[in-house]
Each structure stands twice: as C-alpha cells, then as structure tokens.
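Here the complex is missing a single protein chain, while all its other protein chains stay put.
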Amino acid sequence: MIQLEQVSKTFRGSRQPAVDRITLRVKQGDICVLVGPSGCGKTTLLRMINRLVEPDDGMITVDGRSIAQMDPPTLRRTIGYVIQQVGLLPHRTIAQNIALVPELLKWPREKTARRVAALLEMMDLDPGEVGHKYPHQLSGGQAQRVGVARALAADPPIMLMDEPFAAVDPIVRVRLQDQLLRLQQTMQKTICFVTHDINEAIKLGDHLVVLKAGRMVQSGTPLDILTQPENDFVLRLLGDDRGVKILDQTRAETLMDPFADAAAQAAANGHRVQAIDPVKIALERMMLMNTDEITVCEGARPVGLLRWNAIKAHVHRISGGAS
Amino acid sequence: MNVIGFIRDNASLVLAYTGNHIALVLVVLALSLGLWISTGLLISRHERLAGAVIGLGNVIFCIPSISLFGLFMSVPGLGLGRRTATLVLVLYAMMPLVRSVHAGIRSVDGTVVDAGKGMGMTGLQLLLKIQVPMAWPAVFAGIRVTVVLITGIATMATFIGERNLGRLIHQGITRGDAEMIIAGALIVSVIALALDYAMGRMERIIISPGLQVQGGERPRVGA
Partner (left out) sequence: MNFDTTLFLQALLHRAPGHIAEHLQLVLIPLTLAVLIAMPAGILLTRPAYRRQAERVMSVFNAGQTIPPLAVIALFFPFMGLGYGPAVLALTIYALLPIARNTVAAIASVPEEVKEAARGMGMTPGEIFFRVELPLSIPTIMTGIKTAAVLTVSTAVLAALVGGKGMGAIIFAGIHFFRFELVLAGTLYIGIMAISLERGLALLERKLTPPHLKSARRRGTI
C-alpha cells in the first residue's frame, strides 16, 4: 500500500508548486491512475514515490513505512519504474537492458535469461528477434514495451508507470492494456499509472486521480467520476461522450428489470447478454438485432430484461438532462 | 636522395632513437591516463571545478610546446632531460583527456541515468554501468588523440636533450642533411599514422555497437 499525506513539491526557480498538498492512498493490488493535462504534476508525483524527487512537505509511506527513512537504492529495487522517456541504456542490448535489475540483485544467469525471454514474450516481442538488438534499432513503441518489461523484470510488488503506452499505435495499445489487466489479475501489483488519455484511465483504473496544476481535483472510481464530476474541468476532461463511457462502466444487471417469476423467465427472447457485461455491449447487440430489449443472464440462467428506455432514462438522469 | 640507405647505414642509431621515442610516449601515456582520467571523473561530479580545470588545460594547450620545455628546463630539479620532457608531455595530455572524459560523462542522456536511479542503482553502479560505458566512445577518442599528440610533441623534446626521432630532424636541419631530416620525419609520421589507424580499428571492436551509430566527434590535435 502506498500512502501520501499532504505532499507538496515546489521546484527551485518556479513560483507555482508542481505538486500541492496531495493526499492519496493506493491499496494493495489496485491500479491507481493519475490523469490531467500536461504539466499538472503527474510525473513529479510519481517520482516522489521512489524518491527521485524529494517532497518539500508531507509524508509518503509504503506498506506503513516512511520512505524518507529508507535507503533510496534499496527502495527503488522494490519498485518497478517505467519512465516517460523510456531511457533504455544505448550500450546494452535489449536483453541486457531487461536483465539490469536482476543483475543488480545478483540473480543466477539462467534464471535471468528465462525471465528476460518470458517478459519479451509477454510484451509481444520475439525474444530471438529483439533480444540481441540495441535500443536504437527499435521503433518507439517497441522501445516503450521494453521499458515496461525492464520495470517488471525483478517482479517488484509496486509499479510506477509513466505514460507507458503513449508511443504505441492504438491497436497494440489496446492489446497491451488488456494484457496489463489480465496480468494484474494474477500479479496483484500495486500500480500507479500516469496517462493523458482519459479512455485509458477509465479502462485501467480501479481508482482515478484527476490533477490540475498540482492540485487534486477529484478522486474516486471511474464510475464515481463519470457520474458525479466535481466541476467543469473534470466534465471537459471526460469528453463529449460521457454517457456512452458511463454505459461502458455500468453492468447490464444494474439497469435491468429482474424477472418477477418463472413464467416471465420462460418468455425471455433469444438475444442475451451476461449480467456483468457493460451496458454498452448490450446496447451494441440491441442495435445490431434491431430490438428494444435484451435478456440478461447469469451463465445460462435468464435473470432479467434490459430495456432501451431504461438505458435512455439512466443516461438522461445522470447527465442532468443538460447534454 | 637515399632515405632508405640512410636508415640502413645508421640502423643502430635510428633504432635507438625510435626506442627512446616510444619509451617516452608510453611512460607519458601511462601517467596521463591515470592522472587525467581520474581528474576528468572528479570534475564531472563537481561541476564547479570543471570550468577552472578545463580552462587550465586549455591555457597549457595553447602555449607552444617548445616554450613549455624552455620554461620547465630552468626549474631547479628538472633541468634538461627525461624528467622535464615527461612533465611537459603529461601537461599537454591534460586538455584532450580531461575534456573528453568530462564531455563524455556530461553527454550521457539524463533520462538514462534517471532510469538507472529508478531501478535502484547506487552512485557507483550508475558510474560504472551507465556513465562510464556511455562516455567510453568519447574517452577513447580522447585517448586516441592524446597518443597521436604525444608522439608528435615528443619530437620537440630533442631541444632539451632527448635523444629521439626529433633529433634526426633537428640535427638534419642544422647539418643541412636532407636524408636525415626525411628519415626522422618519415619514421615519426609513420608511427603516428599507424597508432592512429590501429586505435581507429580498436574503436570498432571495443565500443558497444549500440553506441557506434552516434559517431563520436574527435577532438583536434594540436602543436
């Protein structure tokens, strides 16, 4: 668990604080996403957690221990850091780059080699093809993936990821996001993830933190923020399709009319979605099938009926009928 | 004019001079590498010293070598001979070596150092695993320039009594002996060119292919 208590940082020579009295808690196994416009202090906040930047004020603890008392190199070896500019070592091959932290931790050679190969595959890179190349021979997106692999190398319990997917194309990006979510189910790491991209934030985050000019504007689950944006700034950040995004975050079961009795259940029509599917998926099916209602199931068992009118009313209610 | 003939007729002399020349260069090189590379590393960590130290190196480098020999030979305890020659040549090596180490370390991409820190490297690990390997092309180029430079300037040490290839040129000029001049000049030039060539080849072998694309700029050679 990472905890920040009233943390502030003002860089020498600038009048505005880069990070201004932030209090934040990232639970074990959660992905906390920091979003906000360029220059709002996301990177600075992240770098205070591994002490690459020292806060002027406030307190940061990891698993209950104040990091100010810890030896920075030791602290950093337990925290994977994917830096925004990638920062691969140009004089080392890709495999040697990924092997860096295991090397610092003095892992046996074979174990490191196996780990490197596994990580490259995990990142959709061919170990035989890419492993012996040098950083300048990779594309921006490939280099970024190597940066992620390098941070994961020693399997640190905490990951700080600074816009790790910014340079990859949309298709690969979606694949890497899905991969991160899939891995996270088994790895259960505590992750701080920085992004500009609100869609990425909503998709990956268990918890979002919206920053503006060093201040925390709002924090909460993606659905909290989508349904109750604190102010115009958050509303604008969420974009023009807030309703659709909400439907992507809302489970079909929450808007359905549950079947009252077995008779109704038996009458259920042929089109179905799962109860835990997002409403957006249900909507897509309904449009494809040209129907106004769809059966919601738990496994094979029909549990309710989701109606077009209910969806419409929900979006209308949330957006306050304004947009 | 029969230069080959001259060399053959005076083989033992030419050989002795060449041996002396190379010996002086090697001694100077060993001392300079130890002294100036550590100085370069030191000033890269204490930027405030850097300006002064590099400035001093530049000033020394701009003084004609013959003047330095002339000034130091009158210092008590130095006098004519090997000691003064060594000292002056080591001083000459300061500028290219210190500057290339400093520039090499400074040119290391900050984000890479940052990534290293983020991975938990200690100060020494940063230096040994990131800064030194990445600065190495620049440092090696500096060493290459220094070797060539010292080989050339060592000829001037003949004016304070060194018996090396410079002496062939110097005596050749005073005697008006063209064969002697050309023999001396040729042998020195061949040695300098060969060293430069050999180190150029070495560069390709000992520098990580990941760094070779950037093609380090070579500092210049002086008088």
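Per-chain residue numbering starts at 1, and chain names A and B are given in the order in which the chains are listed.
Quick note on the criterion: a contact is a pair of C-beta atoms (placed from the backbone, for glycine too) under 8 Å apart; a residue touches a chain by one contact, two chains touch by 3 or more.
Owing to the predicted nature of the structure, the values given are computational and were not obtained by experimental measurement.
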Requested in this report: Give the labels of the shown chains that the missing chain contacts, considering the complete complex.
Outcome: B
Requested in this report: With the full complex in mind, choose from B:13, B:62 or B:128 the residue touching the hidden chain.
Outcome: B:62
**Report entry** Touching the absent chain when the full complex is considered, from B:30, B:128 or B:178
**Finding:** B:178
Query raised in the report: On chain B, what residues meet the omitted chain?
Result: 1, 62-67, 69-71, 73-76, 148, 151-153, 155-156, 159-160, 166, 169-170, 172-173, 178, 181-182, 184-186, 188-189, 192-193, 196, 217-218, 220-223
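The working rule: only the chains that are shown with their structure count from here on.
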**Report entry** Separation of chain A from chain B, taking each centre as the mean of its C-alpha atoms, in whole Å
**Finding:** 55
**Report entry** Residue numbers on chain B that touch chain A, as the complex places them
**Finding:** 109, 111-112, 114-122, 125, 129-130, 133-134, 136, 208-211, 213
**Report entry** chain A residues within the chain B interface of the complex
**Finding:** 50, 52, 72-79, 81, 83, 85-93, 100-101, 104, 134-136, 147, 150-151, 160
